[in-house]
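Below is a slice of the complex: some chains, not all, each in place.
As written, the chain order gives the labels A and B, with residue 1 at the start of each chain.
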Amino acid sequence: MFSTCLENVRARTPLVHSITNYVTVNDVANILLACGGSPIMSDDIGEVEEIASICGGVNINIGTLSQRTILAMFAAGKRANALSRPVLLDPVGAGASALRTRTAQKLTEEVRFTAIRGNISEIKALVAGGGSTKGVDADVADTVTEESLDEAVAFAKAAAVRYGAIMAITGAIDLVADAGTCYVIRNGRAEMGRITGTGCQLSGLLTAYLVANPGGALEAAAAAVTAMGLAGELGWGNMAPTDGNATYRNRIIDAIYRMDGAALEGGARYEVR
Amino acid sequence: MFSTCLENVRARTPLVHSITNYVTVNDVANILLACGGSPIMSDDIGEVEEIASICGGVNINIGTLSQRTILAMFAAGKRANALSRPVLLDPVGAGASALRTRTAQKLTEEVRFTAIRGNISEIKALVAGGGSTKGVDADVADTVTEESLDEAVAFAKAAAVRYGAIMAITGAIDLVADAGTCYVIRNGRAEMGRITGTGCQLSGLLTAYLVANPGGALEAAAAAVTAMGLAGELGWGNMAPTDGNATYRNRIIDAIYRMDGAALEGGARYEVR
């Protein structure tokens, strides 16, 4: 039940260590607080292992990676592995530079990720070792549509096998897959792409759901992705005619803050393949 | 009079140099502008002494400390000391890692702080050289309640003696103490803890109040803490049923922007011990 996943987050206040980009970090912290989690950001090699140790899980996002923070990503990820705690990778902009693609790949080689979340272009670049990523947004040619859905589901499952991780590939249609099962989620709105960091926010949220639901990681990941999409719908419903993307950003986090299990269960639109 | 403290900030436009974390830095800048101050952020060792020199005071926050910015914190703090300007320490997450605890302690040894602001767990970790800090939020066991208030007031005054600084220990009940006097402030709302950075914002605000009120640092600090708590109450009063923590964040800064001396004086709820 998605509702149970959400309620576990509220009941257990998962502490999430994020090594994330400085563009959207404030929104990541606020959405973690909104869902019932507790955020801590830390990226110095002198403390990340210790911080990872006191946290329930680690969220690694390469959105503004640097030589300095890359070191911290490996150290924190490995420590979380050693402690058997969930670790998530958000390979922001993989395909946009060799540094991003290589770093994301090397992270998947040296750290065992519980989940990897990105748009389809980023995940393709991660798998292929390069790609046509147009900056941090998905390439139109890659977009998951009803026509390409079967192929995309197969791709997600294959990637899940390859990385031994839950794959969350988000876009107009969201896919959350392990080796055998794929949730196809149709919540969300296109306008979410006009806000910076809805993907980063989801990665933070998803990490909190993984930490608070240790027994059912796939369902927890699907619940988090659904919650984010539903928040996009609910938030849009609260928009005034003069509101734009800045206000929409707040309304989505607000919707996560107000969402309970029943609302999530009632608003979820997905199928399992 | 708290009203005079507030009005001095509006009249004098204190320029505040912040070396602060990248999570909440935007909100710190906006609340400084909201209260009537002027923010400048700078953390490179190549300029922090010069920036500290042109500013009225320095706000040092270790929320996302790194080897690079730690150097800048010491240099800026010492320069402000040499110029007899107010310096504030916000030991974010002291107790969560040895790096944070040690850095905060070493700062108190090498820089003379006008004020130190943190939650009770952070201040206890600072004093004890370790602690049970759960990330960046106060540990429940540490919370200042009506029952533990006498003890907490004595702790705050003792810390004030030890550091030669005003101690601002904020939470459900806020304490602002020097060696002999402690303001016990009951403004604020529990929901403020569901927004990232209300503490960081208060540290910025408090530094501005110290700069603009050189003759009465303790009262200025108490006025700033009260203003923040009152803004939390006023901001909550402007919330719609679908609003959550993202909108609440804006409403609090908005309330600081709109607050005048009479509102602060009328809304303040405190006693002096």
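One rule holds in what follows: contacts are C-beta pairs under 8 Å (C-beta built on N, C-alpha and C of every residue); 3 or more make two chains touch, one makes a residue touch a chain.
Everything numeric here is computed off the predicted structure, so don't read it as measured data.
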| request: Report the copy count for the entire assembly; 2 chains are displayed in place. | output: 3
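What we mean here is this: only the chains that are shown with their structure count from here on.
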| field | Centroid distance [mean C-alpha coordinates] between chain B and chain A, Å | value | 32
| remark: Seen from chain A, its contact residues with chain B in the complex are 15, 22, 25-27, 29-30, 33-34, 38-44, 46-47, 50-51, 54-55, 68, 234, 238, 249-258
| note | As the complex stands, chain B meets chain A at residues 21-24, 26-27, 63-68, 93, 96-100, 134-137, 194-197, 242-247, 249-250
